Structures are given as structure tokens and as C-alpha cells.
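The complex is shown incomplete by one protein chain, all other protein chains being positioned as in the whole.
Showing chain A:
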């Protein structure tokens, strides 16, 4: 019989090697999968991971998809370090999109310069509020945040659906559940003509730097880390536990809300039912794949964006089903968690 037993000193080197191992294992199993489907693995990988990056447009699309993933994962990583597991970023993204989008619908036609900044602020507030509900439930009633954040995601998506079928439906939209197309004042400006990448990129770059500084130097980040690593030590030192819960959930809600505005005021350009292809969930994988480190998250978010792009390319060129994206995301997470398990533990034959 074999048992996993904890290692006294888990290797820091392996901690950072694990994502590479997970990527390698994903590629390996992925090629078996392609082969079993009767496709050449090499050609398939070319379509999946190389072709999207052969054009400037492809790189722009990569950034567009990487931005929300990186932004959300930065916020989530703060909580994950403190062992506050917000898995409802998707819902916070939607509420952020609704708050920001609402301003875009109401005031976009004024053409005023304050509209876009107001949308950004409103989106951040919306996401933060949606994150604050589980924080309240946890600090007040000790409700598990993994459940409440996830459940609130469904509430958010029904809220979106209601708004799209009801009050905010485009009167001239032939009854499609979507809002009007936003005016230019309610959209991020394009950075390069002909490409979809827009000025929300600056928000993401600023956020990465801010989170990097926060993690590297701030006392609050240290407190959160202690709370995650040794809750009794945090109590001993007198670090308030409730504050940790509030901060983690509100900050991750805020970044998700910002990402939501980035979508509706960016590539989507309106409110509809498909504003996020699961960015809020994929960002959980991104956060762990990036080892909860702000710069690691940038790399992981870019990879995850490539998987999204590759999945689309595979659907077009290889006639693969849309589920291919989910399969690759799932394999990546699975192998990463597997590798992590062996970093913290080792296999040992049980002595009889």
C-alpha cells in the first residue's frame, strides 16, 4: 500500500517547475488525444499554439483575452494566499459589467469624456459589492465563501439575463437579448487601427505593477500570507481575521468587475449574454498556474489566452468541438494540482 506523507521542506525550485511539468503533461496527453481523433498531433499543435501567433491580429487577440484573465487572477491570488477561496469571479465580472454597462447605456450618447472613467469606477464598485456579500455572510454567519461566491455567480447571470430580456433590451434589436451598441464615448479607444486591442491594456499594466508592489512590500500582504499559512499565528500576532476576509473578497470582486467593464466597453461593445467565455473560472487556474505571483500570473494568463485562441482555431481548421478549450484548461489544472501534491508530499510504501 502506498501513502502520501508530507515533506519536511517542500522544494521552492519544484514549486516553480511544476507549471512547466503541467504544461508538458498537458501537451503529451493532448497529442494522444489528437492522435486518437485521427489528427496529426504535430499539425494540430501547430494550429493550436503557433498559427494564432503568426499574425499581428493574432497577437492583439491574445492580449485581449489575456487582459481579463490576468486582471481577475491578480485579485483572486490575494485571497488564495490567505486561504479565502473566491470562486465566483465570473459573477463579480457580470455585475461589474452591468454597473459599468448601465452607465454606458444611459449616458453614452452624451459623448462626454467622463462617461468611460465613470463606467470603470462603477464596474469596480459593482464587482466589489458582489464580492462584499460573501464577505458579509462569512464574517456574520460563518458561511463558507466557496459556496456563496459560486452561488452568487448564478444569481448574477440570472440578473444579467433579466436585464437583457427586460429593461435594457435594445428596442431595435429584433428581440435579441442584448443592449444597444455603446457609443464611442462608452468604449475604450483602440490602440492600433485595425486591431481590437484597446486602451484598457493600461489599466491591466498598472494593476500588475500595483499588485506586484503590494505583494512584494506591503505589510497587509504579509498579514494575509500569515493568515493563510498559520491562522493561529495570525491570531497570536493580533491580525484581525475579519478584515482579511473583507479585503480578499472585495479586492478580488473589484478586479473581476474591472475586467467586466473591459469586456463590455472593449471587444464586446454592448451588454449581452455572452460577455465572458468563462474568464472568471479560467482565472482560478491562471492564479495557481502563476503560483499566486503577480508576474507568474502574467505568464500564466498569456498561456491561458493562447489556449482560448487555439481552441477557436482548432474549431475552425480541425473541425474540433468547442469543448476542446475546456479539455485543455481542465488537463492543465489537473496536472498542476497533481504536481503540487507531490511537491508537498512524497510517496511512501507503507511498512507492513
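Rule of thumb we're sticking to: a residue touches a chain if its C-beta (ideal position, glycine included) is under 8 Å from a C-beta of that chain, and two chains touch if they have at least 3 such contacts; residues count from 1.
The rule is short, and it goes like this: contacts and distances are computed from a predicted model.
Name of the non-displayed chain as stated in its UniProt record, restricted to "Asp23/Gls24 family envelope stress response protein", "Multisubunit sodium/proton antiporter MrpA subunit", "ABC transporter ATP-binding protein" or "WD-40 repeat-containing protein": "ABC transporter ATP-binding protein". Within the whole complex, the absent chain has one touching residue among A:18, A:119, A:186 or A:226, and that is A:226.
For chain A, the residues in touch with the chain missing from this view are 8-9, 217-220, 222, 225-226, 229-230, 232-233, 235-240, 351.
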